[in-house]
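Missing here: one protein chain of the complex. Every other protein chain is in place.
By letter and in written order, the chains are A, B and C; residue numbering begins at 1 in each of them.
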Amino acid sequence: MIFCGIDDSEFIRGKVPMTKQEIRIITLTKARIAPSDVVYDIGAGTGSISIEAARIAHEGRVFAIEKNPDGVSLIKENMKKFQVDNVEVVSGVAPDALDGLPGCDAVIIGGSGRNMDDILDIVHDRLKLGGRVVLNCITIQTISSCLEYLRAHPDEFDYEAIQVQVNRLKAVGPYDMADAVNPIYIVTATKKG
Amino acid sequence: MIFCGIDDSEFIRGKVPMTKQEIRIITLTKARIAPSDVVYDIGAGTGSISIEAARIAHEGRVFAIEKNPDGVSLIKENMKKFQVDNVEVVSGVAPDALDGLPGCDAVIIGGSGRNMDDILDIVHDRLKLGGRVVLNCITIQTISSCLEYLRAHPDEFDYEAIQVQVNRLKAVGPYDMADAVNPIYIVTATKKG
Amino acid sequence: MIFCGIDDSEFIRGKVPMTKQEIRIITLTKARIAPSDVVYDIGAGTGSISIEAARIAHEGRVFAIEKNPDGVSLIKENMKKFQVDNVEVVSGVAPDALDGLPGCDAVIIGGSGRNMDDILDIVHDRLKLGGRVVLNCITIQTISSCLEYLRAHPDEFDYEAIQVQVNRLKAVGPYDMADAVNPIYIVTATKKG
Partner (left out) sequence: MIFCGIDDSEFIRGKVPMTKQEIRIITLTKARIAPSDVVYDIGAGTGSISIEAARIAHEGRVFAIEKNPDGVSLIKENMKKFQVDNVEVVSGVAPDALDGLPGCDAVIIGGSGRNMDDILDIVHDRLKLGGRVVLNCITIQTISSCLEYLRAHPDEFDYEAIQVQVNRLKAVGPYDMADAVNPIYIVTATKKG
């Protein structure tokens, strides 16, 4: 089995938006997930990140939090397809949906709605020292709120942030032509001691 | 141990250019390396890709081909630092330096000088069916030669190519300001049956 | 005389940061400056935008507002070099420095410090109907504040915003290699009637 980096086309997706492979792999890498880790995947969508996280944390557990019922079904279908059994799907909205979950080693936030501050407060409580939260932000408002929170909590988290843009080359007759993919901000926050 | 994605700052580098983490991880992912694979890393530089490939292919072997003596030393230092013993450093220039190496499951080409066609010919011979060559191209001439070769060999390889650009956010007082990193083309060629 | 688009190297710059040609020309275009317009250039820096705006508004006037004394000197030197006499340099900080200036047809904001809301309030008062404010934002905080203001004032302004990234190809021996320039957000707000 390949360690990581399933092709986008292999996931069952429906109409639910999915993190693209290149972004998914950078996100998972930044989260520094270890084999026995407990991982939260907040705003799990199709479950593409949960599935890959579960294969990396093959002796651990992944909690996939998703509010959209279509998403919840897709995650379950993808678990079956990829024969992953260490993902627990939590139907609901964070931070409420995090109630009762165990402490965690890594958190990935793909969608936070408007509750980012509350989510980050709780995630900080749950996260082990040195554990990482990785956020994917596709809007100016989300990256901005995220940085505002992290700047207001310098004793709780260190952070780094990048913007990544991918252009795919598309073959058109004898030519290879760039086809742009929307850029995304990836923020990595590490819990301080 | 984390599966993949060592921080750039952890590698010993000297003045040898190094593939940045985000590009390294996408490159390794596209190569689809399995635990017992034999991997060539052509133009290995500091060995950052070889080291990570060797940790993924922990039951396999990585051949790090590098012509620059400073690079050769750095690879050995990094192997020691990361306690990796399944990298074999080959001092020389591809394609000649590939003489006598065993067949392989994946190839990463970070630097090809002006011998890209010859290298790809030999790599094709050595590679298993379905095996992948991933090339990092930072110049127009290199991406162009690479695509020209692949278009001239439609029965030998399928390919996809992307351009990736990363901007790092740098904290300057109360602001987070984008700091651009040079973009790179990543080509993935899969050997056809 | 060329209509617009002076080369970066022709401006006298010292150590003051300067908007790069490609960004400058997009910014000036979005401002839709007409020959007899009155233009404010807030945070004028080296005066590169003021000089070009003054050549477009050759029957009008440009007010170059700049707080940094080095910048003020540079603007005057560049005016002399480019033989432009319809720029009036205002030494000070907006919004205070805008006191006593006449109404205007277009506004360019290269630097707003932390006073963006106050500046946009006053600029709205001064601007003619259909007049445009173009803002160059290099930080997440600035683009975010700018969008927050514009979303809070839907009856005052329409807006569009873009991010622009330029990579220069640098010749290195037989190769052309991308050299990244930091990206920038350009917001264009049009005063509604």
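Just so we're on the same page, contacts are C-beta pairs under 8 Å (C-beta built on N, C-alpha and C of every residue); 3 or more make two chains touch, one makes a residue touch a chain.
All values reported here derive from a predicted model rather than from experimental measurement.
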Candidates C:K80, C:R151 or C:K192 - the one touching the absent chain: C:R151
Contacting the left-out chain in the complete assembly, out of C:D85, C:D99 or C:E160: C:E160
Residues belonging to chain B that touch the chain removed from view: 140-141, 143-144, 147, 163, 165, 183
Chain C residues that touch the omitted chain in the full complex: 1-5, 21-22, 25-26, 29-30, 32-35, 56, 147, 151, 160-169, 174, 176, 178, 185
Hidden partner interface residues of chain A, rising order: 114, 138-142, 165, 167, 169, 172, 174-183
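The rule we apply is simple: only the chains that are shown with their structure count from here on.
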Approximate Å spacing (C-alpha centroids) for the pair chain A, chain B: 26
Residues of chain C whose C-beta touches two or more other chains: 140-141, 165, 183
